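Shown here: the complex without one of its protein chains, the others still in place.
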Amino acid sequence: MFFASDNGGPMLPEVMTALTRANEAFAMPYGADPIMEEVRASLRALFEAPGAAVYLVATGTAANSLALATICQPFETVFCSPTAHIHEDECNAPEFYTGGAKLTIAGTEDKMTPEALRTAIAGQQTRAVHGPQRGPVSITQVTERGAVYSLDELRGLTDVAKSFGLKVHLDGARFANAQVALGCTPAEMTWKAGVDVVSFGATKNGCAGVEAVIFFDPEKAWEFELRRKRGGHLFSKHRFLSAQMQGYLEGDAWLRAAEAANARGAQMAKGLRAMEAAEIVNTPDANILFARLPRAAHQRLHAAGAQYYVMGGDVETGDPDEPLLCRLVCGWNVSKADVARFLELAGGDA
Amino acid sequence: MFFASDNGGPMLPEVMTALTRANEAFAMPYGADPIMEEVRASLRALFEAPGAAVYLVATGTAANSLALATICQPFETVFCSPTAHIHEDECNAPEFYTGGAKLTIAGTEDKMTPEALRTAIAGQQTRAVHGPQRGPVSITQVTERGAVYSLDELRGLTDVAKSFGLKVHLDGARFANAQVALGCTPAEMTWKAGVDVVSFGATKNGCAGVEAVIFFDPEKAWEFELRRKRGGHLFSKHRFLSAQMQGYLEGDAWLRAAEAANARGAQMAKGLRAMEAAEIVNTPDANILFARLPRAAHQRLHAAGAQYYVMGGDVETGDPDEPLLCRLVCGWNVSKADVARFLELAGGDA
Amino acid sequence: MFFASDNGGPMLPEVMTALTRANEAFAMPYGADPIMEEVRASLRALFEAPGAAVYLVATGTAANSLALATICQPFETVFCSPTAHIHEDECNAPEFYTGGAKLTIAGTEDKMTPEALRTAIAGQQTRAVHGPQRGPVSITQVTERGAVYSLDELRGLTDVAKSFGLKVHLDGARFANAQVALGCTPAEMTWKAGVDVVSFGATKNGCAGVEAVIFFDPEKAWEFELRRKRGGHLFSKHRFLSAQMQGYLEGDAWLRAAEAANARGAQMAKGLRAMEAAEIVNTPDANILFARLPRAAHQRLHAAGAQYYVMGGDVETGDPDEPLLCRLVCGWNVSKADVARFLELAGGDA
Partner (left out) sequence: MFFASDNGGPMLPEVMTALTRANEAFAMPYGADPIMEEVRASLRALFEAPGAAVYLVATGTAANSLALATICQPFETVFCSPTAHIHEDECNAPEFYTGGAKLTIAGTEDKMTPEALRTAIAGQQTRAVHGPQRGPVSITQVTERGAVYSLDELRGLTDVAKSFGLKVHLDGARFANAQVALGCTPAEMTWKAGVDVVSFGATKNGCAGVEAVIFFDPEKAWEFELRRKRGGHLFSKHRFLSAQMQGYLEGDAWLRAAEAANARGAQMAKGLRAMEAAEIVNTPDANILFARLPRAAHQRLHAAGAQYYVMGGDVETGDPDEPLLCRLVCGWNVSKADVARFLELAGGDA
């Protein structure tokens, strides 16, 4: 019963197969391998973007920071939500990679609204050279709290950005889960919705460590290559990044994985909603739930070996009925049975 | 016939096996996986350094830059040879990671001498706050031109560093090849020789992408963890870095791989030395050769599909007897037969 | 009638005299001038801090950024108020000088409270290496909205910082105005209240461009010297910085200047309070007021050549009774008569 994160899971069989297949003889290094050529073509086709610039890196933080550094000057500020991974969970990586740009928080909610974004942007660059200049907007889809922006909501945000002439970055660490939730195409969730550059995450959803960064307007993207190199993110044996992405895309393995993850999320949500003692506190649009469960439930789950984060207090000691907040993430390889068992233990004698 | 670099080869079977074995169920992310615990213990044992701080990253540039940034202030200068990878081939990564430190070149040769190093160090920090302050010394072993420092030579350099109170970094992108060439222990080539922190490369010698960074004095090493995170080099699915290193070390797979590579290097050197028209221009102590071959030889080799770098001029056009410089690197998976065939083609009707 | 800022005024006669006096023959450069020796002694005596490290720079942004960079690592975050000059008005200078540290906003008010600060600090470093680590607290005294922290309030904030083991920086761009308002000693407002390093501003209160940075614990302060040099803030003809500070301190010129400025602030506050149509919206503890005046009042003032910032809307067009927000700053050389005239015009026929 592992619900700590979707980064605790293994590689998809298809990814493992592609990796094994790639592991023979010789290949030109640094992205000149033939598998990368195939991957580039696949991603361009998938995104209906024949001219897009496509790069691979190994981590989400690298993808986000390098993408932002390419479109953000050191004297500018990035706009994002208060829960944004780039703000909370990258130990100042965007500040590092941009050479000292700032992050400006739009609103107080996990999901940015056009109004909050407009207010945040309007509040900057009103001080001539004294304040930071307006830089790109970064949107996370699926959000860090498990919500999915509808296409209209995305467009609402990018419209605000465009009205100020700003570029838009999409942090798609859980791109597949969002796409499956919306039932849309990759193009609809990106450039057709006003996104300029996307971090197309694959690690969480079944790879070992690979993310694509895709610039829909390839102009200035060459700079990304140099920034990737000096960031130490250009792999010499690049074929092993290429192969992961190849296997991930092959036969829509990635979509099936996200469907499985989201289905487990829905199963968990349904079960908790049916439980009087449980309270879901987020909008679990994909595979992430935030919920309150009584301390006694956590104690039963812990005793049974369930792994997940409890942020609401001390599980061991206190009133057994007190509700404690926890985060539950369903990776692609979480089983139906594990969710059922979790629910059974959570429900207990309630 | 692939002699372009040792980064064009595949994973060792042992590494692939470990990777496959690691690919099941769940593991805690970010280095809290049990395989990493094992790897940490293995590397500490291997280096006879029970208190060492051990970290994994995926690229050599990351290993070098993060190691240097941890021991070098932005207002200092790193001392290295003119051919150092950190100087020539990392697109200013050390400058980036250190926040703007400088690199000062010691001497004019691939192999630093104590005299050249002493002169370079003495020449700095003579200008109070106006010039950069003295920072760490970085030594590459195997050097970028294929030479291996003897233990005495290493000690000669670290003695100079110590006499100025400076720390020493060893860029061991080809650590295994050097160790095999010297027939020494890892401890003898590092802390026993005065090295403070080592980039223990594994990628070139049979992994997909993993390098260990080992601090023999773990004080201040915690900073490395934060710098790794903000550099985007902390892997969420860290077990796949751990597993590579596990397989690499298992049953001395890494040493056998380096022995194979060096043996092919020796085979190549012997063959070229026997060839009147060829001239080896470096000291091929491990698996790297720089040699001049007549243009006609290159033409025959190219026609047969041999892959390697020619830096000495245009292969296609010109006097067939004109010698052109090339670099030949033997990876662990280069076959005896391929070297033999290369030599045969190179020798031609000579 | 100049109320735009206290940076629009001239040098104090005492400063001009010292500058003229210093302008002869030769002096050793880079801070080795004898005037600096005297200034160092004066500031140490003034602050009752015989061991303090004392440096001069020419701008407040340099003073703040260099002070923070000396006590804040790139992977940390500075805590400050939402109106902090370092956050709003330095175009990412702290991010630049620290090598990419973050600024975390404590509370929503101009004046930080211990509770808001504690909440902000507690909310950081809860994510291991994933979030930024806790760095120094920066307090502005006089605040950017014209309020002055009492010594108890200061102590309340520094107590919180100390309880987390964090250092405290005081941005004293208007140090003199605050000290005069509190009627305390420099030591009471700094190290006796828990401040570790202070930007002792002198530019606004009567110099051409000089600020002292004082570290009460001089350990690690040597780093400041190197950061100052590489920031381009070490003056070769340093005696002209020294002389400004010498004249500023001579015979308490600085305190008389601040008394004059604060008196004009009080005169303005008293006059506006007596005016039905005016509303003061800040706590004008020193020489800065934020007030709402009817549009007609602004029109009369503008017509008479008064200079100050109106942030509340368009002065030219609209309902003459509509109140518009403005900022009024009284420099040391603003005359009683100018304030009286301003009030007369503002009051109009009301």
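Letters are used for the chains, namely A, B and C, taken in the order the chains are written, and counting of residues starts over at 1 for each.
Basically, a contact is a pair of C-beta atoms (placed from the backbone, for glycine too) under 8 Å apart; a residue touches a chain by one contact, two chains touch by 3 or more.
Worth saying up front: this structure is predicted, and the values here are computed from it rather than measured.
In the complete complex, the hidden chain is touched by one of A:Lys167, A:Lys204 or A:Arg230, namely A:Arg230.
Touch with the chain omitted from the figure is made, among B:Pro74, B:Gly146, B:Gly172 or B:Gly265, by B:Pro74.
Touch with the chain omitted from the figure is made, among C:Glu90, C:Asp110 or C:Asp285, by C:Glu90. Checked against the full complex, the one of C:Pro10, C:Pro34, C:Gly51 or C:Gly318 touching the unshown chain is C:Pro10.
Counting the whole complex, the residues of subunit A in touch with the unshown chain are 30, 73-75, 99-100, 129-130, 133, 223, 225-230, 234.
Against the chain not displayed here, subunit C makes contact via residues 2, 4-5, 7-11, 16, 19-20, 22-29, 57-63, 65-66, 90-93, 96-97, 203-204, 207-209, 226, 229-237, 240-241, 307, 331, 333.
For subunit B, the residues touching the absent chain in the complete assembly are 74-75, 77, 88-92, 95-96, 98-103, 127, 129-133.
Assume only the chains that are shown with their structure count from here on.
A simple rule picks the central chain: find each chain's mean C-alpha point, then take the one closest to the mean of all protein C-alpha atoms, which gives A.
When chain centres are set by their Cα atoms, the one at the greatest distance from subunit B is C.
Both subunit A and subunit C derive from one sequence, and where they touch, over half of the residue numbers involved are common to the two copies. Subunit B and subunit C have CA centres that are 51 Å apart.
Between the CA-based centres of subunit A and subunit C the separation comes to 42 Å, rounded to the whole angstrom. Within subunit C, the positions touching two or more other chains are listed as 74-75, 99-100, 129-130, 133.
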